[in-house]
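Written out below as structure tokens is the structure these notes cover.
Up next is chain A:
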Amino acid sequence: MSIGIEYYVLLSMGLFCIGLFGVLTRRNALMFLMSVELMLNAANINLIAFAFYHGNLTGQVFALFTMALAAAEVAVGLGIILVLYRNFRDVDVTVPTTMRW
Partner candidate 1 sequence: MMIEALLAVALVGALVTFVAPNRIAGKLAFAISLVPAALSLWMFAAFDGSGNALLDGTLAFESQVEWIDLGSYTISWFVGLDGISLPLVVLTTILTSLAIMSSWTPIDNRESQFYGLILFIEANLIGVFAALDFFLWFIFWEAVLIPMYLLIGIWGGPRRKYAAIKFFVYTNVASLLMFGAFIALVLGLGDGVTSFALPEVANAMLNGGPDGLFGLEGTTLASVVFVAMFLGFAVKVPVVPFHTWLPDAHVEAPTPASVLLAGVLLKMGTYALLRFNFTMFPDQVETYAVPIAAIAVISVIYGAMLALAQTDLKRIVAYSSVSSMGYVILGLVAYTQFGIGGATFQMVSHGLISGLMFMAVGVIYNATHTRLVTDMSGMADRMPVAVGILVAGAFGYMGLPLMSGFAAEYFIFFGAFGAGFDYAPLFTALAMFGIVLVAGYLLFALQRAVFGPYRLETDYEVSRAPLHDIAPMFVLLGIIIALGVAPDLIFEMITDAVDPILENGGEL
Partner candidate 2 sequence: MAVFELPGWTALAPALILAVTGLVLFVFDSISPNSTNRSLLAGTAAGGALVSLAVAVWFTFAGVGTPTVDGGLGEISILGGQLVVDQLALYFMIVVAIVTALITVASYDYLVDHTYQAEYYSLIILAATGMSLMAAANSLVTIFIALELASLPSYALVAILKDNRGSVEAGLKYFLIGALSSAIFVYGISLVYGATGHLQLENIAAVISGGDVDGYGGLLGLGILMLIGGFAFKTASVPFHFWAPEAYEGAPAPVSAFLSSASKAAGFVIAFRVFTTAFPLGETTALIGVEWTHAFIILAIVTMTVGNFAAATQDNVKRMLAYSSIGHAGYALIGLAGLTADGGEFVMGAAMMHLLVYGFMNTGAFLFVGLAERWEVGRTFEDYNGLSTQAPVACAAMAVFLFSLAGIPPFGGFFSKFFLFMGAIEASAETTAMLAVAAALVVNSALSLYYYSRLVKALWIEEPSTTRDRLAQPTGLYAAIIVAAVMTVVILPGFGPVVDTALEAATAIVG
């Protein structure tokens, strides 16, 4: 007996919402980045679960791509956070507000 697909979806949605919650509340750039990773992984759960459900591998393969790209994104992100720290002496994302309105 297999677990119904809806539970996977609920799980992934929960994960997605947790990530989103992190994005909205965390001011530390790194926490922000991690929260985004959570959201990406929520998508991965979906993809893999649905790949299983539909019986094809497309989703799983795509999940691999997602992970790879997430890594690349983190790399770029970390670079930016680095220069952020160099310029603002902080990794709080709410600090840089020189440009607004």
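In picking the candidates, the idea was that all candidates are chains of the complex that A comes from, given by their letters.
Here is the rule we go by: a residue touches a chain if its C-beta (ideal position, glycine included) is under 8 Å from a C-beta of that chain, and two chains touch if they have at least 3 such contacts; residues count from 1.
Not measured: the values here are computed from a predicted model.
> Pick the one that touches chain A in this complex: which of 1 or 2 is it?
2
> Show me the residue ranges of chain A that touch candidate 2 in the complex, using the header's touch definition.
5, 9, 12, 16, 19, 23, 29, 32-33, 36, 39-40, 42-44, 46-47, 49-51, 53-54, 56, 58-59, 61-62, 65-66, 69, 72-73, 76-77, 79-81, 83-84, 86-88, 93, 96-100
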